[in-house]
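Removed from the display is one protein chain of the complex; every other protein chain stays in position.
As written, the chains take the letters A and B, and residue 1 is the first residue of each chain.
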Amino acid sequence: MSTARLVARNEWRLMQRSRVARLALFMLLALATVATFTSIAHRNASDDLRARFQAQADQEFDGQPARHPHRMVHYGHFVFRPLPALAAFDPGVDAFTGNTIYLEGHRQNSANFGDVRQSSLLARFGQLTPAFVLQVLAPLVLVFIGFGLLAGERRSGTLRVLKAHGVTPRDLLLGKGLALAGLAGLMLLPALASLGWLVIAAEAPALPALALALGYAGYLALWVLGIVIVSAIARDPRNALVTLLGLWALTTVLVPRVAPDLALAAVATPTRLETDIAILRDLRKIGDSHNPDDPHFAAFKARTLAQYGVSRVEDLPVNYRGLLALEGEKLTSQLFDDYAKRQFEQQRRQGAIVSGFGLASPAIALRSMSMALAGTDLDGHRRFLTQAEAYRYDVVQRLNRLQAEAVTYSDDSNRNKDPEAGRRVRIDPANWSKVPDFAYQPASLAEKLRSALPGAAVLILWLLAATWLLRRAARRLGEAL
Amino acid sequence: MTALWRHELRIFLRQRIALPALLLMLALSAASVWAGLAEVSRQNAVIERIQPQQAEDHAAVAGHALRDRDPGNAAYYTFYATWDRPSSLAFAALGQRDVAPYLLRVRALALESQIHESENYNAELALPGRFDWAFVLTFLAPLILIVLLHDLFSAEREAGRLRLLRVMAHDRRGWWLRRIALRAGLLLAALIVPVVIGGLIGGAGLAILGLVGIAALYIGFWVLLCLLVSRFKLGSIANAATLAATWLVLTLVLPALALLLINAAVPVRQGVELTLAQREAVHGGWDKTKQETLQAFLNHYPQYRDTRPVEGGFHWKWYYAFQHLGDLSVAEQAAAYRSGLEARDAWTRRLAIVLPPLATQVTIHRLAETDLAAQLAYQDRIRTYHRQLREFYYPYIFDERPFGPEEFKAAPRWSE
Partner (left out) sequence: MKRAMTSPDSAQPLILVDQVSLDRGNRRVLDQVSLTVAAGEIYALLGGNGAGKSTTLSALLGFLRPASGALEVAGIDPVSQHDQACARIAYLPENVALYDQLTACENIAYFMALAGAEPDRASMDRALDAAGLQVEARDRRVSGFSKGMRQKVAIAMAVLRDVPVLLLDEPTSGLDPRATADFNALLARLKARGTAILMVTHDLLGAADCADRIGFLASGRIVEEVRPADGIDVLALHHRYGEAAAA
């Protein structure tokens, strides 16, 4: 083991003297620093802005004047998705999903104003974030510095000299690997610092942050292993470099783009327009509240009358129009949930296909793990959509209940003919502030860890495979000497 | 002369890396074109598929909304479909068509709450970007070119042939020009042939020459860069490393930095602000006196000045009037939002002057009409169509003319 350390120390000295290595490392650290600062600033600004908009929307809702409750159903509400603290490390899909939804009765609107739609094509080149630096750039810098670790020695013939001095191939590979790993550790420093800062200053959850650090360390370790292996078995340094560049381009640039295309081709999702039409169609099948002879609503009416033991809606102790609104909202909401579930299921299947490609590209595995831990994966957005829909349903039904209980049937029916009734249906605005504000519940630690698990497992698989390959490379190196 | 080309071709193709690299380029280009064509035909199929669904929906709406021949009901319940067909070059650069909708339904209510709707897309799939020809050209082709060209001179020097070549070759400039032209030309051919075939299949016609021209220019830029690096007389390895590092900086690092700068320099929060403001304006309409609202509307549509005043609690006239006034109240913000987006786009185009990969993407997406400008152009067409829809319904609403199935059928249709 001490021989390996000796080799590593010697290699470190060589790297320190190499202008290319110093320059590459410096550039990477500079980029990582820029990425860290801008990412934290961007996350804070976005989150503040959303919080401010949310406060404004809450205030505007609470501050509405006396109104008919159904007016408030259509006035609706805006909810904003807060940005988790760890989004400053890996913003994940945040830019690609809208971050605000307009909630109103009987309609489900989309989440709008995602950054990508508001940016030029530049956004599709990738965003400079700490995660991007480590996922994409750091491996390439490691390749540049490490491709000649063994291939260079083999070409210059020093490999035989080392062998003559009793250095075993195992020591050699370990030593070189250690030296490169030390460099990888340096590259990890800005990321670790930013994670530490986020935990201390921005109250980011500590355990996911730690898991993130471990994940990225494992990913870079995988590249170190890969570089040492290729450098050990390549015929000459140029072959090592070209092979490693090819592997890099394949696993971090090409496969991550091809996988989604295949997933999209395998699992088609209907467009929003089609879903809208389908929901309306299903709704018509259930019942048409506009049609007085509709069987569903006729049955509802009969049931309601029987429940209160009266024979006319006018005799009900509550406003029948409010009851109808409650029933109507229940029906549409169920359909919204059904269709959302179907869509989420399709997205999950697409996601599973992409995850499968993690076996061909560790970058994919790391990315999904990283986004899951940061809380910026699609699951996070789905949580937001689901909670927003639940909140929408809750707000609308509260207002419908107010219509049923605080507005009389006769006033409601005559509100457009009789100005007095029209005034009476506008109920006390104090009711609006009784509606609770939207509070997004982020994924729990267990949920985050669970959704990070597949990516982590694939990464571990990769590490095991690389270790096995390293042993074989050591044997081959021994034979070649 | 042709003998020399033949000899060069033999030397090149018998290199261990050459044929695999060219075939890889051909395969990537063909796969991306195929994927693009598949996506474009899928989008076209979706547009075809929605037509009967849309017709069925209209029929159902007509069933209840026309019952009392009230134009207000019809305008309220009828969603009109708009769509943006992919251009004949879209297959080469799918661009923003995955994150921006190419289908949108609108009705004659306030538009600002409808026009910013987004599509249901899987954000995790959109995150890495699409695998299209523009991507293969911008990102992968330079890498393969680097593999083919990085040792153009250094290999001769390292193998010890350079002196022999210098003694034997009559025309040394011609010698290396031939070599570069052959390698870059074959790569370009592998890149272009699939897209030209794709253009023929997709019916792009001569427009495909634009893509061919851009590809030639972009590859030309990388050839020049390879030559520039070879002037430093480094070894093959150092050449390859220098070129790959340049590729990294030009295609990944600088664009990412540029995005940071542009988005910081041109913030566009007006989108959210305008929807919040528009909601206040529209719903504030309920609290104003109906006559005041109607009067404000009639200033914009004086032709309905003689409409009967609204009596009672509700009339569609008044409803559609404040819907439109809601849009007008945020027109300035909408314009600001749009100009913010355009400013970002303009800055991107300015940066493209110094960043060839960006220039390539910008130009191809402009030709393919899949960029931000195309997205905004679609929104403009939606705005125009929305106005046609409103103005189709206004005479019925404000002149209180009955609205039956005949009239319903006469509604303006979305023209492609």
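Methods note: contacts are C-beta pairs under 8 Å (C-beta built on N, C-alpha and C of every residue); 3 or more make two chains touch, one makes a residue touch a chain.
Since the structure is predicted, the reported quantities are computational estimates derived from the model, not experimental observations.
The shown chains contacted by the absent chain are B, with contact judged over the whole complex. One of B:23, B:168 or B:224 touches the chain omitted from the figure, and that residue is B:168. Chain B meets the missing chain through residues 3-4, 7, 10-11, 14-15, 159-161, 163-170, 175.
Note that in this section only the chains that are shown with their structure count from here on.
Here the CA centre of chain A is 24 Å from the CA centre of chain B.
Residues 20, 24, 31, 34, 38, 42, 49, 53, 56-57, 60, 64-65, 67, 71, 74-76, 78, 92-93, 96-98, 100, 102, 109-128, 132, 136-137, 140, 144, 148, 237-238, 241-242, 245, 249, 253-254, 256-261, 263-265, 268-278, 280-281, 284, 288, 290-291, 343, 347, 350-351, 354, 368, 371, 377-378, 381, 415-417, 419, 422 of chain A touch chain B in their complex.
Within the complex formed with chain A, the chain B residues making contact are 17, 28, 31, 35, 38-39, 42, 46, 49-50, 53-54, 56-57, 60, 64, 79, 81, 95-96, 99-101, 103-105, 113, 116-131, 135, 139-140, 143, 147, 151, 236-237, 240-241, 244-245, 248, 251-253, 255-260, 262-264, 268-269, 271-272, 275-276, 279-280, 283, 286-287, 312-314, 340-341, 344-345, 347-348, 351, 357-358, 361-362, 365, 371-372, 375.
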